[in-house]
Every structure is written in C-alpha cells, then in structure tokens.
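Quick one: the structure is below, and I'll ask about it shortly.
Of the protein chains in this complex, one is absent; all others appear in place.
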Amino acid sequence: MNETKSLKMREGLVRNWLRFSKNYLAMAGLFFLILIAVLAILAPWIAPYPNDAKLGVNFQKALLPPSKDHIFGTDEAGRDIFSRLLFGARISLMLAVIVLGIAFSIGVPLGIIAGYYGGAVDQIIMRITDVFSSIPALVMAMAVCVLLKPSLENSMIAIALVWWRSFCRLAYGETLHLKQEEYVTVSRSLGASSFYIMFREILPNMTSSLLVKVTLDAGYAILVGTSISYLGAGASPPTPEWGIMVAEGRHYLPESWWASLFPGLAIFLTVLSFNLLGDGLRDFFDVKVE
Amino acid sequence: MNHILLKTQNLCKYFVSRRWRFLNLKPEVIAVKAVDQCNLDVKQGEILAIVGESGSGKTTLGQCISRIIDPTAGKIWFGDRDITNIQGKELKELRQEIQMVFQDPGSSLNPRHCIEDIIALPMKIHFNLFGKKLKERVKELMSMVELPIELISRYPHALSGGQKQRVGIARALSLNPKLLVLDEPTSALDVSVQAKILHLLKSLQNKLGLTYIMITHNLSIVKNFSNRVVVMYLGRILEMASTNELFSFPLHPYTQALLSATPVIKEEEKKFIPSEIILEGEIPSPINTPKTCAFLSRCKVKKSSCFDRYDLKLIEVKPGHWTQCPHISN
Partner (left out) sequence: MKKEPLLKASGITVSFYTIDGTSRVLNNVRLEINEGEVVGLVGETGSGKSVMAKLILGILPIPPARVISGEILFKGYDLLKASPDKREVLKEKMAYIPQDPTASLNPVFPIGTIFIDSIIWKQSGRSKSKFFLNRYIKKNRKEAAELAISLLKRVEIADPDKILYKYPFQLSGGMRQRVLLAMALIGSPELLIADEPTTALDVTIQKRILQLLQQKVKEENLSSLYITHDLGVARLLCDRIYVMYAGTIMESGDTKSLLENPYHPYTKGLIRAIPKLTGEDFDGIPGQAPNYLEFPPGCRFQARCLEKISLCARKEPELIEVEIGRFIACHHYQAR
C-alpha cells in the first residue's frame, strides 16, 4: 500500500516538473538560487580568503582591481571582495528565511482566523493590519531599527514586523473565498471543530498562492535588508553584508568601480532570480487551477 | 405499516436582508422565502422524492431537514423528537442519524485530502476511531460502495465523477445513519454512470434498511426510484402523492406541465405524460413572493377567483394524494 502511495505521488511530481521546466526564465532563476545557496553553505571552505570576511585587514592590498589572486578585487581595507560576497550570501539568505518565517507564522494564522470568524474578530485583526499597512516597509523598518540599537539582528526583527501584514491580508482573502467551498460546509455539518476546518481544510488549499508570495517576497525582503544596511541602520562594518559593501564602496566610485559593482550585482541577481522563480511558479499554478 | 421517520410542520426558511434607501427612515425589507410553510412526512424505509426546478427551494428544504442550516419557523420531528432548534452536542449526535449526499462530487470533496482521510473524517470526530481499526472500516465502506481499494490513497482529481460520488456516499454512510438526504446525486454525472449510482443506492437501501429523501428535477428518475413524490415551486409544496398516483393522475397544473416537459426516448413513454403543455414566461423571482397561489403567473387554467385566495394549504383530495390547487379540490 505504501509503495502505491509513493509511486503515484512521484508520478504526479515528475509530470509537474516536466511542465514547470518548460519555463526557461524560471529555471534560470531556480538554477541561480541553488547556486547561491550552495556557495553560501560552502563559504567557509571555498572562500579563498575566509579571514577577510571577519577581521582580516591588509591596507597594503587596498583597492586592487580584479586579478588572478582576487577575482573581484579588494575593497578599501584590502579584503577580498569575492570571499566577502560569499559570506554576505549567507547573511542575506538567512535574513530571507528568518524574516519570512516569522512573518508567515504571525500573518497567516491571523489572516485565517480573521477570515473564518468574521465579525468583531475580523474587524480587530484587519484594522490592526491596516495600520501596519499604511506605513511603507522601508520607512517602518528603519524607524524600528533606529529605536532599537541598529544591528543586523534588529533589522531582521524590524523587517519581520513589517512583513507579516501582507501575509495576513493574503491569507484573509483566500480564507474568505475558500470558506464558501462545499467541502467546508460538509465538514462543519459533520461536527468538525473550527480549528480543524481552518488549518486542515482551508489552509492546505491556499498553499499555491502562499508559495508564490513567499518566493517573490524573499527577493524583496533581501532588498529591504540591504537597503537598511546601506543606510546604516542595520548591520555594521566589518560584517560582510552586501548592502554595507555597496555603501562603503560608493566613496571610491568611479575609479575603483569593483568595490560597489560586485556587491550590487550580487543583490541584483539574487533578487531577480527570486522574482523569476516566483513568476514562474505563479504561471505554473494558474494554468493548473484553470 | 411503517412508522413515520421524519415529519415537518409549516417549515419555513426565509433569507431576510434590509436595505436602507437614501433619505428613508424605514429600511426596505427583502425576504427570499426559500421554503414557505412546507408540510411533509417520510416513512421508515421509503424513498421520498422532492421535485422542482431552480428556485423551488428543494435544496434549502433538504438542508433544513438535515439541519445543515437552521429553519426560520415551523417544526421538524425525527421519530418523536423535535429537532427544529437543537444545537451543540445534541446537533452533533443527530449527524449520526441524518446525513446528506451532495450534488457536485467535485466540490464536496477537499482536493487536498486523500480518499482515506475524506471517508474517515466523520468517524474520527464522532466515534473517536483511529489507526488500524479506522482503516479497516474505511476499506469496508469502500467495498460497500464498490470503489476499488487501490484508490484509498489517491486524491479526488484522479477519480472520475462516478467514483467521486461513491466517495461522498461512503462518507455519508460511515456514521450508520437512518436517513439519507440525497441532493441531486446524479445530475453532474454522465448517463451511463447515473444508472450505476442509482442501482448502488437502491441496493444499499435494501441492505442497510435506509430511508431516502431524494431531491431531483428529473422525473424519469423519480418514476423509477421513489415511492412517494413531493412537487415544489417557489418554496411551496404544490402536490404530494405516491409515485404511481402522481404519474397516473397529476392534479396540479404545474405538475402536469412538468410532466409534459420531460423529454422521453421511446414512443411508448408518451402514454405516461399529458399532452403538450408549454408554459410561457419565466420562473418568477423568489423575492417577496405574494401570498396568492405561487403558480398564478404562469398557470393556463387559472380562474378569476384565484386572485382572491391567500395562504393556500395542502388538501387531501384523494387518500394519500394532496394538492394545493383550490379548483381541483373543489
């Protein structure tokens, strides 16, 4: 019996993969993201100058252009940019995971509860969400960051505090729509508890839209994170965070263009990959629904 | 003589909304009388058909009877218990006696649950079964509705319409109910599958001693499947009789029109329907229906006195044959 189950599941997965893989842009995004993730995980072992990511300074080698020894050149403190990028990838990806994880865990249950119960519960939750939604993400994150001491951890908390609202709204909309479905009426008539209906009947049916949102938002969250650090309210030097690297490198433009360009490119390509993957997922799910 | 299993008395379900018009103090009340003063009864072991077109209120009546929704007024008796207003624990226990099978098998099954979970859910909630015992019972139910056991871990999208409907029936039977309310169980299915599902339902009734209330708009199914028939229009019951009696002597003008409109296949079926009665006009809106006869706007044999009669009641014109049309009963 178990073999049949896994065989049929695999059959479905293979078929879905074949259909998804026809979207070349999405596949490019997926490929690049996997590449970044692998590089980030292996950073301590493959970075040519791992010390440069922390405290290693060598002012004699400051601002060297890209060469055989230093693929992306060195920054103003003589640190290898490529190694720092690898460690920066860890930071950015970790930020995406933590921020989205927190935002998801707060926003989705709140949205489902508001949508399912309606009435006063709905109003209270959604009006609080409205308040949070009226402030632009970057501005609010900056404000929170400055209130607490500016640091990388605090910037993650700040962004998460700002991010949960859109998950709440998405889950709310989906719940409103899904609670009208006939299988929900059936379960309710059978005497299932509200908790069961919310999280075992309704939630599984919104996974596709949540997945698309998580993917697209990951890129945007990283962008906000790097922006906060760029503006000085997040991570502080010598942390090899991409945003700081761009900030520090900008003093040396345009002669030492590599100091800002490569971190900037890293941000650009990562966010773009998330976007392409998210778009591809959305197209994939759309056709299926039809 | 079998005892009466379910009885309704002046059952009403109104959906009321108030709309405040600009600059008016009193709101405009819009009342949709989905079910209006319905009186019917079902005997143990019989199949009662509720027939009507869209807007007749037959689905709402079915949902009231199975207490999926709360009635607005009137009474429902199950056996000798008044189940009109029960809530909470009592209502939950009622689920073990009255169950419903839904019309569209596609939408009444959660696409993210596998078949085993779908059929097992009622038993998990009510009987607290789990693990091996639960799975055995699920397999038992699946074979009872003639579903291949391999489908137990598949998902609804992999099943055909007929198979999905069987899952719905298995789920309804899992609590060993006495009464099944079937809401157009075959309308969404192909003709060749329809027949098999109807046969399955018939054999299950014999095997398990069930009572059915079958909601449908297809009179051919009614003729072959049910013992007694109730004809509904705009929330009201217009005629009630045994199946043979209704088809041989349809009394209400609407019943006659309905029979006449039934498409037949064989020439000899034509003997069973009255000659061409083609109704003009549309089914009137169920909003704020007047108190006169519901069928007045489209009736071809109406008389001037029809406009003065209000709140028509069902009258037993012949033994076991009830109708609301005042002229027939005179």
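We call the chains A and B, going by the order they appear; numbering starts again at 1 in every chain.
We adopt the following convention: contacts are C-beta pairs under 8 Å (C-beta built on N, C-alpha and C of every residue); 3 or more make two chains touch, one makes a residue touch a chain.
All figures in this text were calculated on a predicted structure; none of them were measured in a lab.
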- prompt: If the full complex is used, which shown chains touch the chain that is missing here?
  reply: A, B
Message: One chain isn't shown here. Among B:Ile221, B:Ala294 or B:Leu312, which residue touches it?
response: B:Ile221
- request: Using the definition of touch stated at the top, determine which of B:Lys7, B:Lys75 or B:Lys196 touches the missing chain.
  value: B:Lys196
- prompt: Considering the whole complex, which of B:Ile115, B:Val231 or B:Ile273 touches the chain not shown?
  reply: B:Ile273
- line: Logged for chain B, residues touching the omitted partner chain are 53-54, 160, 162, 190-196, 198-199, 217-221, 223-225, 247, 257-258, 260-269, 271-273, 278-280, 282-283
- prompt: Given the full complex, what residues of chain A touch the hidden partner chain?
  reply: 15, 18-19
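The criterion applied here is as follows: only the chains that are shown with their structure count from here on.
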Statement: Cα centroid separation, chain A vs chain B, in Å, comes to 51
- line: Within their complex, chain B touches chain A through residues 66-68, 91-92, 95, 100, 102, 104, 107-113, 121-122, 125-126, 150, 152-154, 158, 171
Field: Footprint of chain B on chain A - complex, ascending
entry: 1, 4-5, 8, 181-183, 185-187, 189-192, 201, 204-205, 207
